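One protein chain is absent from this view; the other protein chains keep their places.
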């Protein structure tokens, strides 16, 4: 498969598309990003790299970090973790409290905010120095020791994240948060503010496509665990647009409101995109288009 | 892959499992079925057949019929059909009216009852003799001209299906049913009462795994359309246990309250099970176990 | 209190108000009514009558009939009736199915459609000839033997009442309807299609204000029962605008989409209005204004 040519084609087509989405305004610090940035990177399991556009530029991974905290928690806790968070799609917007109320503080899945906050609480309980150890984990996954978080973005989220404070306290009222709400949210805003390039992210996702083994050869999850998280991404990675993404793209993946998407074709490749314009559902508009073009052109979909 | 041996092993393990589920009581006519029946059938894309237990015995396919009406409607209407029914998981039990109210009569997906009733309405509008033409379609798909529906099961559903009557009238009140509610439900109860064996069902599902081309070589959907319905089955085939099934089994599939499950591994095989004992969510308990064993033993999962 | 002058004043003020509401389109037969009709009638407990405008013209009482079926059911069944229908406000629009689903087929109160259908089912079970006996009851209450129902309105509701068919079947699916759904709805559409004038309705409501004793001196409810139904009207008589009505008018009452309102000041008077223009919530716009003016001018509110 000539990925260089394919990515080139996609890039040309993407640039000609009319743009309608807008950059997130939820987090003031992110609102100032150039909306016209576009990067894409594909890494095959034999280690070949294909990048285009702004694929080496760092962006805020935001909710994509949820896949990495889940992986770390899964490696530490195993199946036990599912006693506190479900594996079903939510059918509701990502920060809905309604479902949480009907289901007594047990979030539907770890990729909605409520679930990710519970996973953050698990890591805070399990790790001695949660921020440092998680950052080390992400650096190890991607093989990039210079990956870091963005303090002003984390601060910006803290200043405006009333909905997340509400979620965390609501879950705490049901007894499904063990630590101080402030500590848990501090970690949660930290993980969301981590910055990576498309290339770094494609490398970090390598182990999902590779049966749990990282690009550098380290087994962080069992093959079965990796498959399970891929299944979970497929079902729940795009909030209430997960069905649309599955229907059109047919690959497991996860989006973030920083405009990033990371996806993978098990046993074949990982692929990431970055374009800050979001559609109504909060997913990157051009990123979704680019990935749909990729599976159409290559015929590579899991279905 | 030695499927004969694998199915034999699964059968032995399944027989030793403690049974807790119960046969459906929703439809009186189905409540009298021997709960200990168990059949399983696998058909590879080169046409090899592997069956075990009661795999040649007919059972009521019930909601599995939804995949076949959707395929027929998709072949007739193309993408237009998604203007009246969505492609997102519902996150709610299969016959919930709540979501339908919030979303103004547009069902979340065609595999919950509300969505299947809308699809039934599409077929009633499109076909001259809907029952005959749909039955012919099913017979053609599976290559078994003697497949038929069960009149007393259809009657039994009509007598007790108050929830479905409620759903249909509710959707009609939003204008998303074109024909008489009675006519639409008559067709819907008919499709649910069709009886097939595991083998016939595995053959009927062949085209989903084979890029839209039936076992006898007829193209009923484009490759892209077949992939899209597989994606939809993955997301929504098991009601609010779809995530659980995806997480544990990792294959697109659809269950019915008659105890049947039909699933597929794209480009490889179709597989069906039948065991009437249902778990709390209304899915076949042993069928789900058998399929989990299959993907564990063969390593064949899409993720 | 000089009610003649007060009604005259109200009438003058009402005529000068800008009109924004629209006649119901839910029931085609009612959509043709002259939107500018306005009638008002007040009957004191000493039997004095004060009418103005089109107060002697018949209109479709619609949901106001719910108060009379509840009174009849209460007189027949006593407190037992509350085992099948609640006494709490619903906080939702009058034909919502959501609450019914969460509360397993037990309607919140007898003044939302779901509750009124359950009450209709009670009367169908209790009475030999439900329509005739209920009509006799209404004639007796108001002292007007020529009160009748409107066959074409009843038919019109039957043709378009998909939401009510949905509600009734939904409740039946929970086991809270005893009779055939068709029979119950036939009675329900009948009761809604009864036609009365403001004057007849004010007379029919007399017993609510008079401790359960009709204008002609017959005790149909105990004093305690009458008080309880007044309390219920106060809480639930105006759908999800009940609070607004209580807050502004401060009298127990009930509205109908035919544009009628019947209200009462216990131990003092009953008062009815008719104006077909409805506000967004489905209550008569000018009727609510007229009643607010009445309590402001007379200072007669229960609070």
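Brief remarks follow.
Note that the chains take the letters A, B and C in the order they are written out, and that residue 1 is the start of every chain.
Keep in mind that, in the parts below, a contact is a pair of C-beta atoms (placed from the backbone, for glycine too) under 8 Å apart; a residue touches a chain by one contact, two chains touch by 3 or more.
Everything quoted here is computed from the prediction, not taken from an experiment.
Taking every chain of the complex into account, the absent chain touches A, C.
The omitted chain makes contact with just one of the residues C:21, C:39, C:53 or C:86: C:86.
Touch with the chain omitted from the figure is made, among C:57, C:155 or C:244, by C:244.
Per the touch definition above, the residue from A:48, A:101 or A:178 contacting the chain not shown is A:101. Summarising the interface, subunit A meets the missing chain with residues 96-98, 101-102, 162-163, 165-170, 172-173, 181. Counting the whole complex, the residues of subunit C in touch with the unshown chain are 86-92, 99, 108-109, 224, 227-228, 230-232, 234-236, 240-244, 246-248, 250, 252, 266, 296, 301-303.
Here, only the chains that are shown with their structure count from here on.
Here the chain pair with the top count of touching C-beta pairs is A-B.
Because subunit B and subunit C share one sequence, their contact can be compared position by position; here over half of the interface residue numbers appear on both sides. Averaged C-alpha coordinates put the centre of subunit A at 32 Å from the centre of subunit B. The mean-CA centres of subunit A and subunit C are about 55 angstrom from one another, to the nearest whole unit.
As a whole-number value, the distance joining the C-alpha centres of subunit B and subunit C reads 47 Å.
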